[in-house]
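Every protein chain except one is present and positioned as in the full complex.
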Amino acid sequence: MKVSNSYIGRPMERVEDLRMVRGKGTYVADVNRPGQLYAVILRSSVAHGKIRSFDATKALELPGVRHVLTAGDLGTVVPRIPLRLQPLPELEPFHQPVLADQKVRYVGEPVAVVIADSAAVAEDALEHIDLHIDVLPAITNREQAEARRAVLFENHGSNTAITWKAFRSSADAVEEAFKTADYVRREQFKIQRHAAMFMEPRGFVAEWNEAAGKLTVWGAAKTAWHNRRVLAAALGLDVEAVDLIEVDVGGGFGSRGEFYPEDYLIPAAAKLVRRPVKWTEDRREHMMSANHARDIECDVEIAVSREGRFIGLRGQIWADIGAYLRTNGSVGPRNVAQYMSGPYCFENIDLKSSMLTTNKTPSGTYRGPGRFETDFIRERLIDIVAKDLKIDRVELRRRNLVADSQMPYPLASITPYDSSTELDSGDYHAVFDLCMKEFGWAEKSKLSGKLIDGYYHGFAVGSFIEGGAAGPKEDARLVLETNGLLSVYLGSSSVGQGLETIMAQIAADATELPYEKITINHGSTSHVKDGYGAYHSRSTVMGGSAILLAAEKLKVRIREVAAARFACSPDDVTIDGEQVEHSSKYLQLADLSDTPLEVEASFFNKKYTWAYGTQAAHVAVDPGTGHVKVIDYLSVEDVGRMINPLTLHGQAIGSIVQGLGGAFLEHLVYDEEGQLLTGSFADYLMPTASDFPIIRSITLELKPCPNNPLGAKGAGEGGLIPVGGIMANAVADALSHLNVQPMELPLSPPRIWQLVQAAEVDRATT
Amino acid sequence: MKPPVFEYASPSTIAEAVSLLASGNGNAKVISGGQSLMPMLAFRLASPELLVDLKHLKNLNAISVGDDGVRLGAKVRWCDIEADQRLARNHPLLAEAIKHVAHYQIRNRGTIGGSLAHADPSAEMPGVALTCDAQITIVGSRGTRIEKAADFFTGPLQTSLEPDEILTEVHLPVWPVARRWAFREFARRKGDFAMAGVALFYDLDEKDRVVDAHIGAIGVSDCPIRLTAAEAALNGNAITEEAIAVAVRAAKSSIDPPSDIHAPGAYRRSLVGTLLARSLQQSAS
Partner (left out) sequence: MQVEFELNGKSVSAEVEARTTLADCIRDDLRQTGTHLGCEHGVCGACTVLVNGDAVRSCLMLAVQVCGEKVVTVEGLSGDELSPLQASFRKHHALQCGFCTPGFITTAHALLTNEPDADEDRVRDVLSGNLCRCTGYVPIVEAVLDARSHYARRGGK
């Protein structure tokens, strides 16, 4: 009987849940090592200044305080954190030192590390450290940055780190296109600073084994192998002497797992004091030290023909990246420029994206980096154009969506650190139409602008693309144990996406072994020779494809070993689930060998996958309070192939709600002195269970990806990508009688109220 | 965010509690539900040397409803008010306002005494106490005193409580069955502190004209305030669209709300007007 598994595509309940619903997950704060000490970080309370003096004498006198680690402990040169992505030499001036080096550049910048018998005592010690900083003017906005009111990096001379250029077609052609276009509209938009804000604060437990010369660090996530190389180099250790272990991870969303100062400081502390050192950040600390994101302004133009054909996009984007360039801090600003066209045809693109340094927490990627921002910009422009040209908003979009026959469709290229990509496959129109039908647009949108029971009703639709599966590669190692169980070791990381379940489904189908006999081990540097991790929605495609390749290798190996036992050629061996057969003789895999059978494989990939979709929404706006009720929200996305519909659907809903948080609630606010005013959950507002009750999501497998054996497209981030634009457009639609045009996020009640006031004044005076 | 070091005591009688507070020389603080104090300790915004826990004090958690109104012991929790069926009839304004306080877990611990003593300018209970002319019983080294709510709130997070005093009871005057009332607040999310809120009641004379209007507002000043200009505009008049509009204009010109990261003052001013108008409309229907 031929076994044929089909776990791929099944909504399997998750393996992870069995421990997590019982509170038996192990997160880094749950890890304890014998004899451990506790670290608390002294952080700058000044946004910009020169460190004049530092004295920890009184702190060291407190009972239980063991050491205060300062820049002086780190050698002659304070190590600086290299870039993981787009590591251009001209960006080196902006690398962050692991401890403030003579200067502080943002509130929250690490200055020293207190190591004590308990976290509470270490925190007590902070108050006894004398730190004197000569305050310099703080740069907190673009005008100040460009006017050089102060310069963060004196050697660089300006507060503009670099300007990326995204282009499609030549500069001359773009200029010509705009000159001759029937219609050009220019607007300025702003998206607010907010952040991933995962629920588990970051932490590390680091242990240095002097005798073995080995460093072990618990708390890794996302990019453990890269971080291991960086850490080993910074500490002067061989890579093999360092082991980064990923335990359960409480969310990442692109922000956890990058190499932060603490990724160096805690292991360095452990090495220095020769005791295990444990550090967990608290929420206030998290808000001022984990990557911020999305702080974007722009001045852009769209060119359109009279019949409503999109011709071009051009303009300038400014990204406020904070005080240093973080390991992947260029990704968001680049993506705003490179992906502004989204799923629509734009032949002429000339967009510049400048990264400005300011005295704020440094920025990095947060789910759909640059894409949430750029979709807000583009979808707003499209609705504004529709109104000007008197073309229906739905029709205008349909007219310009990239067609299947145009695939692969090149998007804008970007330079320097050149990158080009093309849309791979998709029936954007079919998905768009399905969304409109499922939403009931034709009927519902008749309520556009109507006032019912004190609320103005509004509707909006938007399409999006979601890039995934960044390469260059991922590794998988399969071990068929002597008892017939299969252990899978992956370079992929878990950030809560159900990796253990999804990969087991793929492995079960690929090896045809029982699902229950497969265990997935992930994310620790001891597991595979080289891994890359979880980012850019790549785990399913990259890790999953690596498993497929490794499974083929395992089958070859099994046939070889069986052939020796059967005394036949490997070609004459048949594998059937848990047994092998030759000429009606059978052997169980569990009896095949005295030693485990082990294979390793790499999947290489250069092409991004492009999941895509359309979302539609119905809102009701209270003009008195400015409150927006989301009455219905529907997302339809084609992901090529679903491994686990249950987890995929979960990601979509969760992502949409994050987008709604970004559209309405979340905002990291600074004052003119660079003080972070939103330092707790009382002020940084996250969506709760009562805010957005109706969220609907449909996932399709319409057009598989042609570029990987699974046919899958990375799809963890899409939900939130168009949300900002759609919500702003829906509000504009609701208040169209006043011509309210939101140009800025978040759509807070006071902002909407102000737009209504201004519009009513306009109306009264014209 | 671990709290700073402090001593802890959990006395069995009010007299002991007062004595402990007095011995603290201004550095001792009462803790009961802890829902406001604990976050302050976590952020190290407060560093008391001694916490005096009211946990073992008896007779402070009763809700009594009688001819003279409603009496709430200081340790009455939000969930106790929610669960007391009598209050929907005997003090509907209180019952409604309390529905907006915080969240489930906080409601199981937070107390009315704590809320009044903490005196957050956006909190519902101080707003209700002020609007309803509550009398607050306070016990300290110098004995027992009864303070009118209007005199109790003295500034943002400030009350007339001396360091050695404990609030023990709140008395809300009796509530006529025919009384008209409304409570409305607007918060960013359910359970958040209000950006502004209005609590109001009035009675009607034989010609359906407003008498004895009480209109309180939260979130628009250092403390809860009475919108006396709006009250004056309403008293003696029937509730009509015109009367509401006049009252709203009077209310808006009489306040100067602060601006913060969540809202500019102008927005809060407008919000009070909107909430007042809607509250009056609701009370009249």
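Chains here go by letter, A and B, matching the order in which they are written, and residues are numbered from 1 within each.
One rule holds in what follows: contacts are C-beta pairs under 8 Å (C-beta built on N, C-alpha and C of every residue); 3 or more make two chains touch, one makes a residue touch a chain.
Quantities reported herein were computed from a predicted structural model and do not represent experimental measurements.
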Visible chains in contact with the missing one: A, B
Option touching the unshown chain, where A:Pro79, A:Pro97, A:Pro110 or A:Pro201 are the choices: A:Pro201
Residue in contact with the excluded chain [from B:Pro3, B:Gly73 or B:Gly197]: B:Pro3
Touch with the omitted chain, as defined above, among A:Thr140, A:Gln497 or A:Thr678: A:Gln497
Contacts of chain B with the absent chain, listed as residue ranges: 1-8, 10, 31, 34-35, 38-39, 41-43, 51, 53, 55, 79, 102-106, 108-109, 189-191
Chain not shown, touching residues in chain A: 13-14, 16-27, 29-30, 120, 196-201, 248-251, 253, 280, 282-284, 495-498, 646-647, 649-651, 653-658, 680-682, 686-693, 695
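Methods note: only the chains that are shown with their structure count from here on.
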Footprint of chain A on chain B - complex, ascending: 1-5, 39, 43, 186, 188-192, 195, 261-264, 267, 270-271, 274, 278
Contact footprint of chain B on chain A as seen in their complex: 119-120, 123-124, 282-284, 624-627, 665, 667, 669, 677-678, 680, 682-683, 685, 687-688, 690-691, 748-750, 753-754, 757
